[in-house]
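Quick one: the structure is below, and I'll ask about it shortly.
Yeah, one chain of the complex is gone here, protein chain that is, but the others are all in their spots.
Order of writing sets the labels: A and B. Residues in every chain begin at 1.
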Amino acid sequence: MTSLYEEVRGDQPGEVPVRRVSIRVNGVNRTADIEPRLLLAHFIRQGLRLTGTHVGCDTTNCGACTVLLDGKPAKSCTVLAVQADGHDVMTVEGMATASELDPIQEGFKDEHGLQCGFCTPGMMLSAKALLDENPNPTEDEIRWALSGNLCRCTGYQNIVKAVLWAAEKMRAQSGK
Amino acid sequence: MSLDEIKIGGMGASRRRVEDNRFIRGKGNYVDDVVLPGMLHMEILRSPLAHARIKSIDVSAAWAIPGVRLVLTGEMMAARNLAWMPTLSYDTQAVLATDKVRFQGQEVACVIADDPYIAKDGCEAIVVDYEPLTPIVNPMQALAPGAPLIRDDKENQKDNVVFDWQVGDKAATDKAFASADKVSKLELHYPRSHPSPIETCGSIADFDRSTSKLTVYMTTQAPHIIRAAVALVAELPEHMIRIISPDLGGGFGNKVPVYPGYVMSILASILLEKPVKWIEDKTGNLISTGFGRDVYLKGELALRKDGKILAVRMHTDSDHGAFFSDAQPSKFKIGLMHSAFACYDIPAAHLTARGVYTNKAPGGVAYRCSFRVTEAMFFQERMVQAAADDLGIDQAEFRRVNLVHDDDFPHRTAFGFLTDSGQYAKCLDIGLEAIGYKDFLKQKEEAKKRGRLLGIGISTMTEPLGAGNSRAYDILGIKMFDSAELRVHMTGKAILRTGAKSQGQGHETTWAQIVAHELGIPADDIVVEEGDTDTAPFGMGTYASRSTPVAGAAVAMVSRKIRAKARKIAAHLLEVSEEDVEWELGRFYVRSAPTRGVTIQDCAFAAYTNMPDGLEPGLENVSYYDPPNLTWPFACYIATVEVDPQTGVWDVLKVVAVDDCGVRINPMIVEGQIMGGLTEAYAMASMQFITFDSEGNCVGSNYMDYLLPTAWETPGFELHEVVTPCPHHPIGAKGIGECATVGGPAAFVNAVMDAVKDTGVRNIDMPLLPDRVYEALTTKKDISGFPPVKTDA
Partner (left out) sequence: MYPSRFNYESPKTIEEAIALLTKGNGEAKILAGGMSLIPMMKLRFASPEMLVDINNIPDLNYHRADADGTFHIGALCRHSDLEKSSILAQHQPTLAATAPLVADPIVRNRGTFVGSVCHADPQGDWASAMIALDGMIVAQGPKGRRTIAVRDFVTGPFQNVLASNEIAIEAIIPATKGIRFGGYLKLERRIGDFATAGVAVALELSGASVIRAGIGLTGVGSSTVNATDAAQSLVGSPLTSEAIERAADLAAQAAQPRSDHRGSAAYKKQVVRTFVVRILTEINSTKTKAA
């Protein structure tokens, strides 16, 4: 396909460059023929219909589109989908299993770490990368790690509490 | 035995939010998540100039791009009588520019294509020839003699004045000023700010020729108003229009107005008979959609030397941009600016307000406030602090002298509002205690000896929420009531729909708690739906903190209607007369034999299976609530700061908030609202502003220049509560969504001003960027009353 958008018409120009990519998203290999200019965020949203990854700004500031690219937070609106070829992407949809939420998801709900929910997926994935690296962060370390994600609703205090909640639960689980 | 209200998720329960279950899984459904078969994509071409005549538009290259399906220009819109649309303030606004562009970012053309990338290519291929005109970027320029006329499209418009309005008692005010011991004056600018929810605006219009039905998914806080507006603008029958506002990624007032992009997507869908999606980019959102504030104040307080305020005089010049498209009650041209000083006992007040057109984006929306209340309370609290300093009276004491006393309610304010309840002094005392006021004053003196600058700022205010009663409040003539419809099913489960629209406030959670409180049906058994005009009862939407005061009251009232009917059914089931039936949460019982009773669920079942003779079957009802008055929450916010004298950088040391929003439905959510509001307050005080250079270029057109604080800069907050129930609200609630945004900024600014007070500086206008603080410290001069643009002279 030349476009991941709905109903590609027959009269697409022949000169449109197309590349085949294979990207592992939430553990599943996804292959598609895409234009190089397609942003990873749009590949995920329109191509894979994983709409939990949101697009908030144009300038790589807000972090609503944050995914984990090979385990590290990346703003997917500033990565070309072709750049993710052969790489591993995790979106918010990959955080929970069918039966169990990630402790970070539970923490966000329990500590009222979200309101409109738009920044939440990116915020949670940044938090996940932090806790993967540092299972016992301080409040300052959490604020620092989340400073690439903007939230307009919560004032961040409950987000910090949510991450602390999750960290504690994860430590308790791993201590078992 | 009565139910435990907290256990069933009733009033006062910090019930975890229902909507979070989808949001934390990434399963929210925002407008951009909606995909319809055959959907096309629209992008808008915007003016690069603030003021220019359009000489020609050449769209041929755009049409030539494969995948482009439609290119719309003002000329084509004009041919369909759609180039202009009415605003929510009885003005007109260009949908697509025809004659000239009047602000940078104005919509000039749009392209509809197979995908948004191609649509953007199409926009880039359009060639517009502009003849630049002199731009006007502030009220001073707009009002200057000989200023170019911005709205030359309007027949009777001879200057750039939108309105000239006044309220209050001029004679009594003049008299009080004549007898004052001291007059304290202050000039302030509340800079232009943008609500800037992370999600931008957007719509998907889907016109179905076969049914003549138009369905529009839209980022709107007020779907029913939009339906009415679309019916009027597009001349479509209202019953054939369905507006669906799905999950909103924040609103804050930005998603109240009707935007050209919505209208264009609708026209495009009608012309193409395909769904057309428009998702605004961030730059488009910041430079063209409803901003907030941009008001200049000249304020004066008449003072007696013991600290008593005798009168207040205010004059505002507000910058409305190129089109007067504020969404606000039609009677009040500068919103509820005259709610200023409502928490103080002041004999006389007079406000004159002038609105002007400039070559800036239209708006003046109620950005997280009840129609200019943010400006009103900021001006109030800055004037109060300056007055206290001018008299040499402690700022806390000065407030205590002037605050309305608990036993003076109901209290008529100097501008004529009626406030009903509150414990103002108690809130102030709790705040002072929590911040450690006396100790801090000592610390401040100690620090001064070592060259450190500490400051403390207080802001106390009551704000008017819940617009409003139908006598005084309407938008375009539509009275500002709200609604709730409750359907209790046979098994005692229920669905509730309201005319409000949550944007993160958690209505799906809290509305169910009100029903649980009124009926004893567990909150988990009640589903809440909003935002679909085909299913929700007519309501005015969510903004201006009106949902709990108005729609929330409707939820209580409709629950009571249901309870009244259930009582008849209960009497029938218990075989006693209705007068012998008593109610306790979730259950009717016989007064003389309390063990004989039926639950609300029993009544629900009977409503469908065993109703008494003469009673209509079913257990459903709807309520339209016209509030008797506004509600008046009170708040006291106190911040302490330290200013770095060498850089002007200031850090927040501590923030204390004491809120009295009446009865709290869900304390967890209330606190979330307060912390979010305080963050916006901090943001406005410190960094969040949109300014323009002398050419009318928007400085702040993206998140690199329009600064929103991150988790790192945002301070922590300590919250306290006082509860004074609202006497006229069915559940005693007053509303909380915006208090902290409204009252918060002055606390931060007052704190910084307190820190620099020894220099003699009385004011630095927001935002208190480090350079402005440093300049004030070194020049010992106010930075007051002018727009925050810096250029090399």
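The rule is simple: contacts are C-beta pairs under 8 Å (C-beta built on N, C-alpha and C of every residue); 3 or more make two chains touch, one makes a residue touch a chain.
Being a predicted model, the structure only gives us computed values, none of them experimental.
Taking the complete complex into account, A:T66 is the one of A:T66, A:T91, A:Q115 or A:Q157 that touches the chain left out.
For the chain missing from the display, the contacting residue among B:D33, B:E199 or B:E713 is B:E713, taking the whole complex into account.
When the omitted chain is restored, the residue from A:L48, A:L80 or A:A167 that touches it is A:L80. Although one chain is hidden here, its contacts on subunit B can still be listed: residues 116-117, 120-121, 124, 281-283, 646-649, 686-687, 691, 699-700, 702, 704-705, 707-710, 712-713, 769-771, 774-775, 788-792.
Across the interface with the omitted chain, subunit A contributes residues 16-17, 19, 35-37, 39, 58-61, 63, 66, 69, 72-75, 77-80, 82-83, 85, 126, 144-149.
The rule is short, and it goes like this: only the chains that are shown with their structure count from here on.
Note: centroid distance subunit A to subunit B, computed from Cα atoms, is 30 Å. Those residues of subunit A whose C-beta lies close enough to touch subunit B in the complex are 3-9, 11-13, 35, 37-38, 45-46, 49-59, 61-62, 64, 91-93, 95-96, 101, 105, 108-110, 112, 114-121, 124, 142-144, 146-160. Contact residues of subunit B toward subunit A in the complex are 16-17, 19-30, 32-33, 35-39, 41, 66-67, 114-117, 196-200, 247-252, 281-283, 503-506, 668-669, 671-672, 675-680, 702-704, 708, 710-712, 714, 716-717.
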